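Heads up, this is only part of the complex; the chains shown haven't been moved.
Letters are used for the chains, namely A, B, C and D, taken in the order the chains are written, and counting of residues starts over at 1 for each.
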Amino acid sequence: MAKVRWVRAKKPGAAPGALEFVGKQKMMTVRLRLIDYDERGLNEVEMSDVSECFPLKETPTVSWINIDGLHDTDIIAKLGDAFGLHPLLLEDIVNTGQRPKFEDFGDYIFVAMKMLTFDKEDGHVHSEHLSLVLGPHWVISFQERLGDFFEPVRNRIRSGKGRIRKMGPDYLLYCLMDAVVDNYFVTMEAMGERMEALDDELMGDPGTETLQAIHAMKRETIIMRRAVWPLREVVSGLDRSESKLVRKATSIFIRDLYDHTIQVADTVDTYRDVISGMMDLYLSVVSNRMNEVMKVLTIIATIFIPLTFIAGIYGMNFQNMPELGWHYAYYVVWMVIVAVGVAMIIYFRRLKWL
Amino acid sequence: MAKVRWVRAKKPGAAPGALEFVGKQKMMTVRLRLIDYDERGLNEVEMSDVSECFPLKETPTVSWINIDGLHDTDIIAKLGDAFGLHPLLLEDIVNTGQRPKFEDFGDYIFVAMKMLTFDKEDGHVHSEHLSLVLGPHWVISFQERLGDFFEPVRNRIRSGKGRIRKMGPDYLLYCLMDAVVDNYFVTMEAMGERMEALDDELMGDPGTETLQAIHAMKRETIIMRRAVWPLREVVSGLDRSESKLVRKATSIFIRDLYDHTIQVADTVDTYRDVISGMMDLYLSVVSNRMNEVMKVLTIIATIFIPLTFIAGIYGMNFQNMPELGWHYAYYVVWMVIVAVGVAMIIYFRRLKWL
Amino acid sequence: MAKVRWVRAKKPGAAPGALEFVGKQKMMTVRLRLIDYDERGLNEVEMSDVSECFPLKETPTVSWINIDGLHDTDIIAKLGDAFGLHPLLLEDIVNTGQRPKFEDFGDYIFVAMKMLTFDKEDGHVHSEHLSLVLGPHWVISFQERLGDFFEPVRNRIRSGKGRIRKMGPDYLLYCLMDAVVDNYFVTMEAMGERMEALDDELMGDPGTETLQAIHAMKRETIIMRRAVWPLREVVSGLDRSESKLVRKATSIFIRDLYDHTIQVADTVDTYRDVISGMMDLYLSVVSNRMNEVMKVLTIIATIFIPLTFIAGIYGMNFQNMPELGWHYAYYVVWMVIVAVGVAMIIYFRRLKWL
Amino acid sequence: MAKVRWVRAKKPGAAPGALEFVGKQKMMTVRLRLIDYDERGLNEVEMSDVSECFPLKETPTVSWINIDGLHDTDIIAKLGDAFGLHPLLLEDIVNTGQRPKFEDFGDYIFVAMKMLTFDKEDGHVHSEHLSLVLGPHWVISFQERLGDFFEPVRNRIRSGKGRIRKMGPDYLLYCLMDAVVDNYFVTMEAMGERMEALDDELMGDPGTETLQAIHAMKRETIIMRRAVWPLREVVSGLDRSESKLVRKATSIFIRDLYDHTIQVADTVDTYRDVISGMMDLYLSVVSNRMNEVMKVLTIIATIFIPLTFIAGIYGMNFQNMPELGWHYAYYVVWMVIVAVGVAMIIYFRRLKWL
């Protein structure tokens, strides 16, 4: 459940902008990658030191600096210094609990969002904090871990085909955000499959694990929702922003991205609806089953308890019990027993219990 | 449940505007129909190649190009090229998961919506993706499959009576959208009938199938809702749009269409309300029934268990049990048994269980 | 449940403005009444043909044309022609499924609303479609059936006392709408009485019929809600409308009407709240009762089953059962039985079951 | 439940502004009180006839005319005439079902609100209709009954201390409204105490009366809500009003009053939340209890039914039952019985039922 928390873990009262990494510390080195390109050329470098990219700040080529790993706050602070980023922004970058956010700082634009993966093994949605900063000639992206959804974007840049090399850093920003949102669809798809599986279980013979799985799914949609809903405002903020960093040509793509974001948000809500319907159904199934159990018990008990009583009567040891001596008494008792039993069965049929 | 998903299935990270059909591939040839008309004349053609209609782009007559089948993305790409359609728009056309959408591209207007049919056999609402593009002299409509709700519109064009031949392509766009919304009412009507049938079942003797049917209905209303709610914004977007493609004379019809869209949306919500009321009622009925079952069990057990105990007492084999020797003991025991039984029945009457 | 549907039943795809009556056909002649008045005089006529009122269109006196019966679409079409009404408006008049609506056509104003009656016999709210058209010198009202709530308004016109004869057709429109809204209060009052009766039942001994009656009430409030909620927008549209057809002097009355509409809407929502509270209470009552039933069963069974076991032991026929020969064994067994019984009763008292 | 209705009971269709008292007629004389003051002097009079106050309409002193009793519509009509009040306003004054309302008539301002008292005896919130009219030099207050919350205000006027004598009639209006809202807090406090008492019952041993009391509380919060929520708009209407009747110096007090109104509204909603939580808890408690009952039954039955069966076996009278003759058979049976019983108890311990 920990992920539902997403809280700010800055030492309370510490100065705003104090950099402190709050995610789970990973014992890895930070990976720094740089792709510098324009319509004519491309330069892809694995940087050993973050300062290597500083000269590119003012060159007219588009520079995409990608940082994998947020725990080395020194690197981030240096980069922030060199690119003139506000301390509060840096705080939001290392704070993995930060919710999706758009902020226009004038000289640059800041976007925070979540990368989500649905782990089919454990049925959990895993979330990774992504921060993007768009400047006049550069985009800086900060990720929590190695591995991302951006390889296709890199390949499009490398191949030089299509629009991407001809357009500015704002289009690159859009491409990165679009790649993340595209992956939301993949995540939703995986969750949808799991929901269908649960649905089949529900129609079959659901047990407590089914209920717990449905409950777990509900939690995951809460996480999805927290990642996706604020994103609507982020993208629409980007769309409505009057910053000159976002060129007019990119605007139609951002509107399209907004449309996709709404579609994801919509689907998350539909999932919630469907899941709450599944829980209602589960409860009804359990209730129905209990009813069935009760009916079986009642039928058996109602038939045999009176019969056992009859048998008990003639098991009494009174000396003066005239029936005991009658010759056909035993057969008469059997007939009574059968008659009572049949009457009961007819009665239950009428009640539609049988 | 698959339909609830409606997700974008573009390869994540692929370039925006990359055309890839995501619906279920149908092994049929794409059907291309063209109706070209103005107040004086009409020309209806089954095209063998999409390029046949390109010359009509600039003629002042109204040209309605209808494409049945979205899987042949080449045709769509060619058409898009010839009519200057934006790649993102083409992506939305082939993406059958696209939600209802309105977008004004300046030179043309794009509308995406869903055609819904309620299949009485399987009780499901089937949805088909419809895209409409309105240009200065033309309307292009894209449908997933053969068969549509547009035959009455075609007949009105053919007959030449009424308003349609006298007005522009914007009125044609309205007529197509109106035909789809009219069919929503038909769908709602069919669903309403089914709900009434379920309601009757509920008042009679509902079983687990009833519950599952109610649940299924709820899902279908979720699908309806996803098709209808965004449509409100689509139609109101069209109404408020200041595009010169939508003439003033058409505006009152679009407002009327908006009114109908709201009415459908309203009805969908009422259905949801009614269905959730039905589920509550079902649960109450089950709960009541369990109560009845319990009462029967309790009455029988409560009457006979003490009586059986009495019989058990005198079935004991102690040598010294004075009552066993008394002459009328057996009859006294019977009287006690009857008295206890009658007392119980009076007691249950007081509790209003009988 | 049929009334919950209120759907448009135009033949799908038919030309907009095509007149087709969709209510239940009534085998009666349409009744046409005309009241023509100004401050000095009054002329009340039962018209045999609709064309009789056409000359009054341009006279400065206020003409109120009332049509009872919507099935004769010819009359409505003729009237529409003579008064220059838009075909879409006529469609809304005959479409009894049309929701409450306000539309300003410039030369005239259209208002659609519902007249509601609560039938105490069958416990249903019956709804009748009412359309009102306000022109410069006339008001036309269309009703589904004979009989309305307008007799007091007619009497006020006839008597010539009060404000009504001195003011224009807009005030007449207000008076008609006010008469309808006033009757909503009567309807609410009748529903409220029924709810109180149900509430008393709930506090007494509610059965399944009570539940079904509560459910039925809930449905009726859904119908009320669909008639009343959109009316808020209708009246506020009329209030905010800048049409010169609505004079300033009438404006304060319309605001008052708006206030009443809100009050009805509010009350409907309160009723829904109260009803859903009643359903919760019902379920709790049932649940409590089941608990009582279970307790009785458990007490009886728990006391007598062990006792019967004891009796069963000494009913065994082993040859070597020393207790059987002891002289006071029987009495000891009785003492054990009484002791166990008393212990059980004390135990149940501690559990507060008794 | 009657109070939930609050409906307009004007004869439907009667002319707007027709005065008819709709509350419960009280056989008392209407009490007319007048306080006329300015910074220098004060004149407090019990009027025998309403016309006594008419001359004060134009004097620059502040005149507060208070009417206790709404059933004598003549007095109200006369007063309305003399002070030029609109007939619709008078209708709202005598209509005790009128919801809280603010209306600016230009020359005067009308405010309707509810005075609430929580009767600890019967647990009901009683509501009294209060109408306030603010003119240039006067305030008229209309109450349903004798007795109000305004005595402290009168005392402040009489004592001449504080701000009240120095400020205008708008400040007096504020003071009256503030006194009413202050009493809402008292009402809430009393309800809160009752809720705490119910909460303690819930934690102890709740019965059906507890549930009904919780339900009753919920109804009372519905009444509170209907009185308080519209008041927010009333006060904010007064605040935003650009009437020159409300001086700038009073504005900050009205904002403060608004803040209090929001706080009451907020608290009412919190109460609703808490109450619905209490109902959930009650249901869980009942459910838990049923579980306990079932467990007791099941444990007893499950232990003794098999044992009774064993005893039954050896109570059979077959001639050839070898065990019956074995010397230690009886003891063996006892051992089996004890073993089975102990095994059952161990089993139930494992299930954590014991």
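Everything below uses one rule, namely that contacts are C-beta pairs under 8 Å (C-beta built on N, C-alpha and C of every residue); 3 or more make two chains touch, one makes a residue touch a chain.
These numbers were taken from a predicted model, which means no experiment stands behind them.
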item: Where 4 copies are displayed, count of copies in the complete assembly; value: 5
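Keep in mind that, in the parts below, only the chains that are shown with their structure count from here on.
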item: Co-neighbours of chain D and chain B - touch as defined; value: C
item: Chain copies touching (chain C, chain D) - same or different residues, decided at half shared; value: different
item: Rotation angle (°) superposing Cα atoms of chain A on chain D, nearest 5; value: 145
item: Centroid distance [mean C-alpha coordinates] between chain B and chain A, Å; value: 26
item: Chain A and chain C: spacing of chain centres that average the CA atoms, whole Å; value: 42
item: Residues of chain D whose C-beta touches two or more other chains; value: 315
item: Topology of the chain contact graph, where touching chains are joined (line, ring, star, complete, other); value: line
item: Those chain pairs that satisfy the touch definition; value: A-B, B-C, C-D
item: Chain B-facing residues of chain A, complex; value: 149-153, 156, 162-164, 175, 178-179, 182-183, 185-186, 188-189, 192, 195-196, 199, 203, 252-253, 255-256, 259-260, 262-263, 266-267, 270-271, 273-274, 277, 280-281, 283-285, 287-288, 290-291, 294-295, 297-298, 301-302, 305-306, 308-309, 312-313, 315-321, 351-353
item: In the complex with chain C, residue positions of chain D that touch it; value: 1-2, 4-16, 86, 88, 97-99, 101, 103, 205, 208, 211-212, 215, 218-219, 222, 226, 279, 282-283, 286-287, 289-290, 292-294, 296-297, 300-301, 304-305, 307-308, 311-312, 314-317, 321, 323-330, 333
